[in-house]
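Heads up, the thing below is written out as structure tokens.
Only one protein chain is missing; all other protein chains are in place.
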Amino acid sequence: MDMFAQILSSGIAVGMIYAVIAFGFQLTFATSGTLNFGQGEALMLGALVGLTCVDTFGMNYWLMIPVVCLFGMIQGSFVELIGVRPAIKIKSEFGWIMSTIALGIIFKNVAENIWGRDALPFPSPLPMEPMTFLGANILPMEILVVFGALAMMLLVEFFNRKTIYGKAVVATANDRDAAGLMGINTSMVITFSYALSSLTAAFAGVLIAPLTLTGAMMGGALGLKAFAVAIIGGLSSGMGIIVGGLILGIVETATGFYISTGYKDVPGLILLLLVLAYKPSGLFGKSAIKKV
Amino acid sequence: MLSIKNLEAGYGKVKVLHGINIDVPKGQVITLIGSNGAGKTTTMRAITGMIKPTGGEVTLSGEKIDGYDSHKIARLGLAHSPEGRRVFTTMSVTDNLLLGAFPRFTGSRPKGDIKDDLEKSLEMFPRLKERRNQLAGTLSGGEQQMLAMARAVMLNPDIILLDEPSMGLAPILVEEVFRIISNLKSQGVTMLLVEQFAAAALNVADYGYVLENGKIATHGPADKLMHDPAVKAAYLGGASSH
Partner (left out) sequence: MMKLKSHIPLFIAIVGLFCLPLFIHNPYYIHLAETILIYTILLFGLDIVVGYIGQVSLGHAALFGIGSYTAGVLYFHFGWTIWGTIPASIVVTAIFGGILALPALKVIGPYLAMVTLAFGTIAQILINEMTWLTEGPLGIKIPKPDLMGVPMSKAEYFWLVSAVLIISLIVVDRFVKSQIGRAFEALRDSPIACDCMGVSVYRFKVIAFVISAGFAGLAGCLYAYSEQYISPNTYNNELAVLFLLGIIMGGRKSRLGAVIGAAIIVLLPKLLDDINLFRIVASIIAIVVVAGAAMALSKQLTTPRRVAIPIAGVVGLAAFSFWLNSISDWRLSIFGFMILLVVYYLQNGIVGFAKSFYQSMVGKAKTTRGEEAEVVDDSISFISAIGKQNTGAELLKVDSLLMQFGGLKALNNVDLSVKRGTIHGLIGPNGSGKSTMMNVLTGIYVPTAGSVLYAGESVVGKTSSDIALSGIARTFQNVQLFGEMTAIQNILVGLHHTFKSNIVEIALHLPRYKKEELEAHGRALALLKFVGLEDLANEEARNLPYGKQRLLEIARALALDPELLLLDEPAAGLTAPDIKELLRIIRKIRDSGITFILIEHHMDVVMSVCDTVSVLDFGQKIAEGKPAEVQADEKVIHAYLGT
């Protein structure tokens, strides 16, 4: 029972991080039909920039968060401008897939050269002693992760539902042409959705950094698993990615415990393949009707 | 107000419009009719920036807008209720209407009283008022058409383009739609109406143009056009004037 609770709690924390990154995928996919294959690197850069702020500039963790978010927005806009916009213009799917991959590689290499290849510890803003709850050891940081992730997603939802600019984003996702007819500059909306997507990734980065090691290589696996969550949950369903994230997080933690840490990543990836084989629109998504 | 000269447009290799001329004076309802495939919707799209014209020019209140992006044209005061309605299906009726007024929120158009206009819109379209919080995607075809038109009105536009408002609607709803168009006309709204249903369109319009195979086959005052055999021929073939 203890073990079960432990797996559950650790799994939830991990899962929420995946969900937040997957959330970023959804944002850009909804408005532009594209996504950033280098999303993991956006998270990594956020974590490293955050580390520099806290370590080198002695900034307070909580003050550092908006700085990292701002950085994320700039980085996301850059990716859209260089990698995605030209590809959309020439209507090349291959184009943005390869360019976002390429940009991810470049960011990782730049990070390696600036911060080195080693994994670095990230000072935790909260005490590192675990609390016990129902037999499980829970770090205060893990609770922060869950709340932070939920808060971010709720914030964006609020923005989408209550502000006119948010509604403009949802409208663009719904029907890009019609949104243009409303006077909405849909190109800017797409740039904005990339900025927002990287913002959420960077934010996720500084959330998990204290829990794991921070370094140039932290993005890779996270990106792929976040994609798995986005697919499993369905790229059009917000609720779906939270559920997907939790499923993946818990299954992964359980595998790591019962089988071996080396195999941890496997079940999630297999789940991804199964979903793509049988219901590509995701467990919660809606299938599209072919138009000929 | 809106002037189209020698407009040419198409999709990739297919040239659909071969040089058409249309004039929409302020305060009038002009209709563009013709059978399917004649190029009516292509004309609308070319005017509102959904596709870029390959030749000719479009002038709105003296400004050349051919080649502009849709959002720029909308901000200049041209509202478009597109073919197929294209309401935002995952958003409520109210949100759809608010988005119609988007340029007013951002300052590209004079702000006025958006809340007030929203209520006035709902009064004009009672069916929508009943469903103000319903998701647009769950509305019937007729209700969506009302919504698309109301949304266009929310811009406080100088001119409204209506693309095939009767398409896919049962006759009773078509009547209601055209009643609303008449209503708007009596309020002095300038409109360009594209329609497959020649009779209803010519009934409400001041002047009409008949489009056939991408060219204007004939044009004239709406009441004269209604009895012109060329109109029937343009739709159903047979003895025709080409």
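Here the chain labels run A and B in written order, and each chain numbers its own residues starting at 1.
FYI, contacts are C-beta pairs under 8 Å (C-beta built on N, C-alpha and C of every residue); 3 or more make two chains touch, one makes a residue touch a chain.
It should be emphasised that the depicted structure is a prediction, and the values quoted were computed from it without experimental measurement.
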Checklist outcome for this item: From A:N109, A:T132 or A:T163, the answer for touching the chain not displayed is A:N109
Checklist outcome for this item: Missing-chain contact among A:M98, A:A119, A:I143 or A:I164 belongs to A:M98
Checklist outcome for this item: Omitted-chain footprint on chain B covers residues 13-16, 35-37, 164, 166-168, 170, 174, 196-200, 231-232, 235-238
Checklist entry - So that we can see where the missing chain sits, which residues of chain A does it touch? => result 34-35, 37, 82-83, 86-87, 92-95, 97-99, 101-106, 108-110, 112-113, 220-221, 224, 227-228, 231, 260, 262-263, 265-266, 269-270, 272-274, 276-277, 280, 289-290, 292
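The rule is simple: only the chains that are shown with their structure count from here on.
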Checklist entry - How big is the gap, in whole Å, between where the Cα atoms of chain A centre and where those of chain B centre? => result 42
Item to check | Complex interface listing, chain B residues touching chain A | outcome: 48-50, 69-71, 74-75, 79-80, 82, 86-91, 95, 98-100, 102-103, 105-106, 108-109, 151, 155
Checklist outcome for this item: Residue set of chain A touching chain B in the complex reads 164, 167-168, 170-171, 174-175, 177-186
